[in-house]
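Moving on, here comes chain A:
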Amino acid sequence: MRLLTGNDLKTGAVTWWTGSDWSIHVEDAADVTGNEDEIARREEASRRVNSPYAVDAELHEGSPRPAHIKERVRALGPTVRPDLTLKPADPEIGNWVI
Partner candidate 1 sequence: MYKYDQYDQAMVDARVEEFRDQARRRLEGKLTEDQFKPLRLMNGLYLQLHAYMLRVAIPYGTLNSQQMHALADIADKYDRGYGHFTTRQNIQYNWIKLEDAGDILADLAKVEMHAIQTSGNCIRNISSDHFAGAAADEIVDPRPYAELLRQWSSFHPEFSYLPRKFKIAVIASDTDRAAMRLHDIGIQIVKNDAGELGAAFYVGGGMGRTPMVAPCINAFVPLDRLVTYAEACLRVYNRHGRRDNKYKARIKILVHEMGAEEYTRQVEAEYAHLLEEGVEPPFAELERIRTYFEDPLFEAGAPEEVDRSDPDFAVWVDRNTVAHKEAGYVSAVISLKPVGGIPGDATAEQMRLMADLAKDYSFDELRVMHTQNIVLPHVRKADLHALWTALDEAGLGSPNLDTVEDIIACPGLDYCSLANARSIPIAQRISERFAANGKTGTLGELKLKISGCINACGHHHAGHIGILGVDRKGVENYQLLLGGSEAEDVSLAKITGPGFDENGIVDAVETVTNVYENERQDGERFLDTYRRIGMNPFKEALYG
Partner candidate 2 sequence: MAETLRYRDDQPVDHPAVTVDAFLDQSNAAAVRIEPGDDARELLPHLGRLSLVEVNFPAFGDGRGYSSARILREAGYEGELRAVGDVLVDQLAYMRRCGFDAFEPDQQLDKDDVQAAFDRWPEVYQDAADDRTPIWTKRHA
């Protein structure tokens, strides 16, 4: 599957296209295969996202998991500061990233 991601223009937060809106949680991301360019163009033009691009992903326990480690670090947060990630309480989350 393909996911569309970018950063929120105002806050810089990593965001994922859900099919109708942007979410900071990669679990909410929708498959955009085939439509990535069109959505990216439209959303960037309306300034709801900064510099969007599509990435490969696969389903992992029912949720999308980006194929490349860089995108997984983006999705979660720095591996060296679990307290600052989106899942500070999940001790297993490091394995999801690496």
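As a working rule, a contact is a pair of C-beta atoms (placed from the backbone, for glycine too) under 8 Å apart; a residue touches a chain by one contact, two chains touch by 3 or more; residues count from 1.
Inclusion criterion for the candidates: all candidates are chains of the complex that A comes from, given by their letters.
A quick note: this is a predicted structure, and the numbers were derived from the prediction, not measured.
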*Given the candidates 1 or 2, which is the one that touches chain A in this complex?*
1
_Footprint of candidate 1 on chain A - complex, ascending_ = 7, 9-14, 44, 47, 50-51, 67-70, 73-74, 77-81, 84
